[in-house]
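Shown below is the structure under consideration.
Here the complex is missing a single protein chain, while all its other protein chains stay put.
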Amino acid sequence: MKKLIVSPAPHLHGKESTKSLMRDVIIALAPSLLVSVYYFGFSAVKLALVGVATAVAVEYVIQKYIVKSKITVNDYSAALTGLLLSLNLPPNSPWWIMFIGSVVAIGIAKMTFGGVGQNLFNPALVGRVFLLVSFPVIMTDYSIPTSWFREGIDAGSGATALSIVKEGLARGLTMDQIFDANNFSYSQMLFSKIGGSVGEVSALALILGFIYLLIRRVIRPHIPVAIIGTVLVFSGVFWLINPESYADPLFNVLTGGILIGSIFMATDYVTSPMSKKGMVLYGIGIGVITMLIRYWGAYPEGISFAILIMNATVPLINMYMKPAKFGKEVKHG
Amino acid sequence: MSKTFSIGGIHPHDNKISINAAIENFPVMERAYISMSQHLGAPAEPVVAKGDKVKTGQLIAKANGFISANVHSSVSGTVNSIEMLPDLSGNLVQHIVINVEGDEWEESIDRSSEINRKIVHSPKEIIDKIAECGIVGLGGAAFPTHIKLSPPPGKKADYLLVNGAECEPYLTSDYRIMLENTEEILIGVKLMMLALGVKKSYIGIEENKPKAIKRMKEIASKGYPEIKIVSLKKRYPQGGEKQLIDAIVGRQVPSMGLPIDVGVVVQNVGTALAVYEAVQKNKPLFEGVVTVTGKCMPEQRNFRMRVGTTFESMIFAVGGFPKDAEKLVSGGPMMGKAVSRIEAASVKSTSALLLLTLEETKRGEEANCIRCAKCVDACPMGLEPYLLNRLSRANRVEDLEANMVHDCIECGSCLYVCPSDIPLLDTIRLSKAKVLKIIRSRPKK
Partner (left out) sequence: MTATIIFTIASLTVLGLVLALILYFTAQKFKVVEDPRIDDVETILPGANCGGCGFTGCRAFAEGCVKAETMDGLFCPVGGNDVMKKVAEYLGRSVEEKVPQVAVVRCNGNCDSRPKSNNYDGYTSCAVMASLYAGDTDCRYGCLGQGDCELSCDFDAIKMNPRTGLPEVDEEKCTACGACVKACPKMIIELRNKGPKGKRIFVSCINKDKGGVARKACAVACIGCTKCQKVCAYDAITISSNLAYIDYNKCKLCRKCVVECPTNAIWEVNFPVRVPKKAVAEVEQQ
């Protein structure tokens, strides 16, 4: 007689696994990765490879030899962190910057907290901010390396659109003057050619990724919509009051790390809230802090710091913003 | 526009592979093992002894206590023994074992296939007849129907809701009776409405059963204006009574409450059919429709089966154990019970026997929670399963109560969606029992 399997109900399981979810995010990043390879050539490939390989290796080594627990590198979460971090670096970064970033991201921000699911802060962002603070010169050099694919693009200025704006404002120029001097246009920002980190260059590629993630039900739209909405409103108010000194809302959304940050970094499962209400509050918080840093802080871009600061508030958000319970409000049909 | 419930829910494949199998009579077995615990509440007390001759439909055990039900013989023959035998979980339960001889039914049962539309009984008589015939809820819980149809003083029902959702994957027994015994079900609903004293009733059917919706609407329009057929979106657990009430009439049963607290009584379509047979045909509850199905089976079947048929004989009747079958489930795959003893027998509320393959049912290895909140999205009661699981493992009973673990309806949506294969419902179920015990032992205010 065959020995039957016995377990408590339910006896079926859905098809999703951590591996399949991480894989979907990597696929969603593919458009951005392809665009970056087109524009930055070998540099982008080098950064991505070093990032992923280091992240996976660090997790493997720590799990096998230091913590001596189950090895979970095949759930792709370390690989995803490495890839995301590589997309957040300036395109001309040396390989060892990527290496250090991955080691910090996985080793310190993820493994010291206990591995997958236990970290408080977004590992890729911790890596990025660590690098930014430790190697400010390299991390703010956005010069564009040569690529096999494209021709006729000048070796870039070495600055992002946001930093150009911030500098210009500090020197007393108006918005119109800054825009004219640098030939900023929206089509540029949407399709690329705006200076930025490897993954920021094409807003369209990022949006494609966002749509893919929504269709596959990997993320919910609440956090990105809340962040972008807040940024639009906040910058819109200031722009309406003083268009000379404040860039318009569309500029604010399409430049810098807002798109990649809100779609791929802030929506990281482990470090974001668990209820829809909480997610909206989280997104608003990130939007506000980002704009505060952009306008009055020392850095031209603030989303990395904003996300990390809001990460710290997530346990509090989870405690007080609970999902609506069934039966609490008795409706009468 | 199909209606649906407001919070949570998942979309498993409905796998209704047995949907086109017409109901066939299962051959009467050689020996019947009739359990005394076929319902919620106290086991029934046998009123026959070893050696007695019994007829099909004869009363063999009496309800024992307020929450209990009569049990009738599903076969005719001689009582072999009254002994403690294992149920499908291996727990010993009292059974009456009958050696089958022929198939002689009680004379009072009307066996004609004519539909009896004339209602001659008063509401009280209807309820008494339901109690006499041992009718219990056939939606799975097996709560004695006569008690549900008699709300306590001070509580009144506005509506009767009838559950034709059949949201569990694989199950098609309710679907088949809606197609084949349509008018009988409607008469049963009408009888229950009379018993309850309600003027309006809704039958909710999921939209993956368009033929059933069409047929029910067709017959209802020909003489049952007080019964409305409502189409529901295909979503699990639409068939949960709280979710059904929310979807159809927009009322949410409060925590620790019952449907009657919001003026509703819910019954299954199978129960409605049993009520018709009891009141209009004098037939007690001793047989029901059981779907025998599974991806590894060559043929899918819907049987009209007598109570007390062993799972072993069911497998034998469909050609033996398929090679790929690794788990047997009595009931639906989301809330049914895994069978550990195939010599155990079916009871009144047995709705299906599923044969599941290893690929479908083997649980993955548990990994860390990645805090994806898919369980929170899936929970139809608005709970946070990831949190309840962690609190359960730490035995934080007060926090568990504060997070309403006792509201869990054990639908299994959380475990189904978890990408890390965490056995969420296993630990939550234990804590729910602990917290309910504590709540119920508190002195009433």
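We call the chains A and B, going by the order they appear; numbering starts again at 1 in every chain.
Assume contacts are C-beta pairs under 8 Å (C-beta built on N, C-alpha and C of every residue); 3 or more make two chains touch, one makes a residue touch a chain.
Note that the structure is a prediction, hence the values are computed from the model and not measured.
Looking at the complex as a whole, the chain kept out of the display touches A, B.
Per the touch definition above, the residue from B:S18, B:N163, B:T350 or B:T427 contacting the chain not shown is B:T427.
On the side of chain A, touch with the chain left out of the figure occurs at residues 3-8. For chain B, the list of residues touching the undisplayed chain reads 86, 89-92, 338, 340, 361-363, 366, 423, 426-427, 429-430, 433.
Simple rule for what comes next: only the chains that are shown with their structure count from here on.
The mean-CA centres of chain A and chain B are about 48 angstrom from one another, to the nearest whole unit.
The touching residues of chain A, counted against chain B in their complex, run 2, 4-14, 16-18, 20-21, 72, 75, 77, 114-118, 220, 269-275, 322-333. Looking at the complex, you find that chain B touches chain A at residues 6-7, 10, 12, 169, 242, 246, 248-255, 257, 262, 321, 325-329, 333-340, 342, 354, 356, 358, 360-364, 367-374, 376-377, 380-384, 386-387, 404, 407, 410, 412, 415-421, 423, 425-426, 429.
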